[in-house]
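One structure is given below, encoded as structure tokens.
Complex shown without one protein chain; remaining protein chains in place.
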Amino acid sequence: MTETFGPLSPALVLILAGLVLPLLRGWLRDGLFLIAPVLALVLVWALPLGPGLVVDWLGLQLVPLAPDRMARIFGTAFGLAAITGALYGVSQSQVTEKAAALVYAGAAQGIAFAGDLVTLFIFWEILAIGSTLVIWSNGHWRAGLRYALIHVLGGVLLFAGIAAEISATGSVGLQAIRADNFGRWLMLAGILVNAGAPPLAAWVADAYPKASWSGTVFLSAFTTKAAVLVLIRLFPGEPALLWFGLAMAVYGLAYALLENDIRKLLSYSIVGQVGFMLVAIGIGSPLALAAAALHAFAHILYKSLLMMAAGAILRSTGETRLSALGGLARAMPLTTVALVIGAFSLSAVPLTAGFVSKSAIMAALAEGRAAFFWFALTSISAGSFLYVGLKLPWFAMFRPGERREIAEPVWSMKAAMVLLCGTILAIGCVPSALEALVPEIADVAILTPDHVLFQLQLLIAASCIFVVLLPLLRPRAGTTLDVDWLWRELPRKVVAMWAPLSAPIGGAIAAGCEPLRVYWTGFSRRAVDNLSGASNWRTGKIAFWATALLATYVLIAAL
Amino acid sequence: MTILPLNDPALLALSLALPALATLAIAWLGRWPNLREAATLVGAVLLFAVVMMLLAHVLQGARPELKLVAVAPGLTLALKVDPLGMLFAGVASTLWIVNSLYSIGYMRGNDEPRQTIFYACFAIAITATMGLAFAGNLFTLFVFYEILSLSTYPLVTHKQSPTAMRAGRVYLLTLVGASMVLLLPAIVWTGLVAGTLDFRVGGILDGKLGAGALALLFAMFVFGAAKAAVMPLHRWLPAAMVAPTPVSALLHAVAVVKAGVFTVLKVTVSVFGIETLQTSGASEWLVYVAGFTIVAASVVALRADDLKRRLAYSTIGQLSYIVLAAALASPVAVLGAALHIAAHAVSKITLFFAAGSVYTAEHVTKVSQMDGIGRRMPWTMGAFAIGALSMIGLPPTAGFLGKWFILDAATGATNWFAVGVIVVSTVLNAAYFLPILTRAFLRPAKGPRREAPLPMVIALSATAAGTVLLFLFPGVPYRLASMIVGG
Amino acid sequence: MDHTRRLVLIVLLAVLALLVAADFFVEHHASFWIDGTPGFAAWFSLASAALAVLVAYGWGLLMRRRGERADD
Partner (left out) sequence: MIASHLPVLVILIPLLGAVLAALSRHGFAAWLIALLASAAMAAASLALLFRVQAEGMISYRIGGWAPELGIEYRIDAFNVLIVVLVSVVALLTMIYARRSVLAEIIPERIAWFYTMMLLCVAGLLGIAVTGDAFNAFVFLEISSLATYTLIALGRDRRALVAAYQYLIVGTIGATLYVIGVGLIYLSTGTLNLGLIAERLAGIEGSRALIVAEAFIAVGICLKLALFPLHAWLPNAYAYAPSSAAVLLASTATKVAIYLLARFLFTVFGGHVDVGALPIGAILIVLSVAAMFIASAAAVFQNDVKRILAFSSVGQVGYITLGLALANPTGLAGGLLHLVNHALMKGAAFMAIGAIVLRAGTAKLDELSGIGRTMPWTSAALTVAGLGLIGVPGTSGFVSKYYLILGALEAGFGWLAILIVASSVIAVLYVGRIVEVVWFREPAEAARASREAPLELLLPMWVLAGATIWFGIDAEWPAGLAAAAARQLLGGAP
């Protein structure tokens, strides 16, 4: 039945819309910007599940459009993020960003529906191009460059891995594998770069805050979650993911707790949350994979919401540093509500989407008897509430601050936030509605009394600690060193160190070579003199050579 | 399916005669610039038509042959079309049209002197390229290889400044010198050992030389074809950057460097035979040399401020991808190498066109002067962006194709060194191309919008479009490339 | 510790106490041996959150630099 839609995929719709967008003006442009994501979401659901169409391309049997359940889950999440993101960003004046955002969203859909490794890779790279353009359209060319280079690296690692996989197995299909040979390790490494895993996790917090108020919303939704989807498809149950995930969760927590900039804090938190998903994928049971997908779904919604709130604050105040904010709750009530709902969802407060998905993950860990990871993630959950549920709203919105003449953002931004708040709460209140999408969670205890009690204790206890240790959590201007020091500052330091050394060393080498050079100059000059004067031999010299030659012959004859 | 009653040998003869005739016409019409340029364009279009007719036949399995003249016993000038040559000829003849169009804009836009010689030598170079592509034996290949070197010398020294003359000297000495000292003895040696100089898929040397001798002979071919610019014989390429941009395009995209890698590839497939190379391991060392060239050239490009110099080193690196693939010596590698010839041609010509267009409009030659140029010349720099993406190997551009199969071959041979080289160089490619784009598009512009002359913009837009189209519809080149080894 | 903070803390502790008390009256579905015990979440969270803050603070002492980066 896929045939009836031909090549019409959500990805194609969005990418084409993105390419056409710069050519349009006025309401036509805004209209297309809003309609295209809706159309894509409709297509996500209209495409019948099935094996998809096989296309022969360069001798490879490609399946560019393979709608399955996982594609539908992520397609829906990506679709919702694109719709609300477009609504939120419709008042953005940079057309490049809008166009790039559509291409970016389209590439994410493309990854979701890709039925083979090659298609996957192609959209993977388009995703990187689109996201880079989103960052660049805000003018931060250095950060964008760093982002682009990291993703080129990730892309080519994946590329090499895919090539190895195809030449080893001869199949381009997406099948569950383990990282058991070098090629597959390459593939895993490439995906992990995009997922924001250590050691290259620093790009997330480096690049995302550099986009515009609207651009960051898009960025927070697609790249890392697309990587999660690919991990679900390719590496379910890969043990290495457990540790990568845990490391990301710890990293995200620690850096977010220290961070001062709202959007940077939220970026660190993305890494932390994706860590949860990776641990679930590392478990690999059907429930765990469903939980990972569900968590990605929820995370896309609440992280978009959080980024929207941050963007609203940025647009209204021109500021995102917690140390410079405060007391916004009164002036921006709706934004405040959005921020709190998003934060609570991230912290898995009951009745939010995050509670549903995190419950599923914990249930999967319990089912998988992964005690260590269960306790570790529980403890990190408690910590997460500190930075996002308490620190963020308190310092940005509620703590007493100077009174400013600021207003709520424009209606379209508010509408987008309201839409997301509604969705998050709806899912939180009626988790069973999700069973149509992810039937695996039917048996998970979500809104049971003991579970709710457990979660509430966790949150209230963390709140107590927050109140007690508040002085330690006070945001301060500054940056936390990260691995990106290696490529952002080390080269400069090395150059600076090398600069005073280079002249003496070069001089020493030159001095050492001087005698050789002098000799060579003399030699070559003599040679040139000899050669250019070669026509002026004296007759005697010729006679000498003739005699010498003759003598040689006669001597040899005599012997 | 022929429109004209032309048989294959006639077409083959025409493919050499047309550019040669164009040369004469250009020389004859030198006094009337419009007619002269018309002659170039007409020649280019006719040649393209002829090559396309040949292409149709080759795709159907025909392998036209034409014996030109027996120079001496054992030395015959003979043409024979095979898929690899067809691919090369197709690329060159297509790009000749675009390059001619571009040249008209460039040469007039910059008031260049001695345009008649320029167009005439260009046409000779195309003649030589056709002969090279369709060469039926090593001797023919060598003859046209040398004609190509000599006919491009006046182009390289076109400016006749002391720098240009010096560059010309380096150019000629390296190319002709290497070809005479290494390529020619290699050919003679081959002839002596194999008893023939004719190309044959699968090779003519099977079992006739030991592994060490094979490796030596292979080295003589690879370095003898200095047009492939494998380090350390690469200096001529950056030196030749003093030439006008259409010449750079000819060097980097249409003919010259491609002639080098074509020779390497052709020798790999049809003199040694990939199986012989595989089993003897005679080409293994080249993986490391080519790998080093790729990475080192990229590092140099990273530090080059002169735009054309950066592009030149990029070419050196990209060429070595093809050489690397030849060294891997597997069907997939050859496929990748052949596709990369086409892909690199169309994208590098775009980059050079853009560089020349920027020079013509703004007299900008350095990357550091390119701030905001993308806002002023959106078409030019947009095309440049596509070319750059292709160089990095990102879809949806042609550069992806070749890289894909070369990587496939490298992983298939579990040659992790080659894989590592490609990974590192891809990142380096991005590192030296993307800053140009960020400068051009993100820095503030210093003036109003002002594009280069129209013929140039048309030409570079066409090649940029070609870069994307080649990715989307790679059918014909792919079929040709996959026929190279399969027969 | 100022007045408001102390007040808030007392209220929070009271709520926590109530929740722990309530915990004795629900049926637990323990995944592992200890997490089913009443009040587990409370003390575990207190410890984890404190640990998290302290670790982060310590990390901040080591790695936190004043001022923004030049190229940000």
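Each chain gets a letter, A, B and C, in the order it is written, and its residues are counted from 1.
Keep in mind that, in the parts below, contacts are C-beta pairs under 8 Å (C-beta built on N, C-alpha and C of every residue); 3 or more make two chains touch, one makes a residue touch a chain.
All figures in this text were calculated on a predicted structure; none of them were measured in a lab.
Engineer: Since one chain is left out of the picture, which of the remaining chains does it touch in the full complex?
Structural biologist: Counted over the whole complex, the chain not pictured touches A, B.
Engineer: Which residue from A:45, A:372 or A:537 sits in contact with the chain not drawn here?
Structural biologist: The one listed residue touching the chain not shown is A:537.
Engineer: Which of these, B:105, B:136 or B:154, touches the one chain of the complex that we don't see?
Structural biologist: For the chain that is not drawn, the touching residue is B:154.
Engineer: Which residue from B:70, B:454 or B:472 sits in contact with the chain not drawn here?
Structural biologist: Result: among the candidates, B:70 touches the missing chain.
Engineer: Tell me which residue among B:63, B:108 or B:169 touches the hidden chain in the full complex.
Structural biologist: B:169
Engineer: Taking the entire complex into account, which one of B:88, B:119, B:142 or B:236 touches the absent chain?
Structural biologist: Among B:88, B:119, B:142 or B:236, only B:142 touches the chain that is not shown.
Engineer: Could you please point out the subunit B residues that touch the chain left off the display?
Structural biologist: Those residues of subunit B that touch the unshown chain are 69-73, 75, 77, 139, 142-143, 146-147, 150, 154, 157, 160, 165, 168-169, 172-173, 176-177, 180-182, 184-185, 188-189, 191-192.
Engineer: For subunit A, enumerate the residues touching the unshown chain of the complex.
Structural biologist: 528, 531-532, 534-537, 539, 541-543, 545-546, 549-550, 552-554, 556-558
Criterion: only the chains that are shown with their structure count from here on.
Engineer: Suppose each chain is reduced to the average of its Cα coordinates; what separation in Å results between subunit A and subunit B?
Structural biologist: Taking the mean C-alpha position of each chain, the two centres sit 37 Å apart.
Engineer: Can you list the subunit A residues in contact with two or more other chains?
Structural biologist: Residue numbers touching two or more other chains: 142.
Engineer: Of all the residues in subunit C, which ones touch at least 2 other chains?
Structural biologist: none
Engineer: Which residues of subunit A touch subunit B once you look at their complex with the stated criterion?
Structural biologist: Within the complex, subunit A contacts subunit B at residues 57-59, 118, 121-122, 125-126, 128-129, 136, 139, 141-142, 144-145, 148-149, 152-153, 155-157, 159-160, 163-164, 166-168, 182-183, 186.
Engineer: Taking the complex as given, what residues does subunit C use to touch subunit A?
Structural biologist: The touching residues are 5, 8-9, 12-13, 15-16, 19-20, 22-23, 26-29, 31-32, 35, 39-57, 59-60, 63-69, 71-72.
Engineer: Considering only the defined contacts, which subunit A positions touch subunit C in the complex?
Structural biologist: Interface residues on the subunit A side: 142-143, 210, 253-254, 257-258, 362-363, 365-366, 371, 374-375, 378-380, 382-383, 385-386, 445, 448-450, 453-470, 472-473, 476-482, 488-489.
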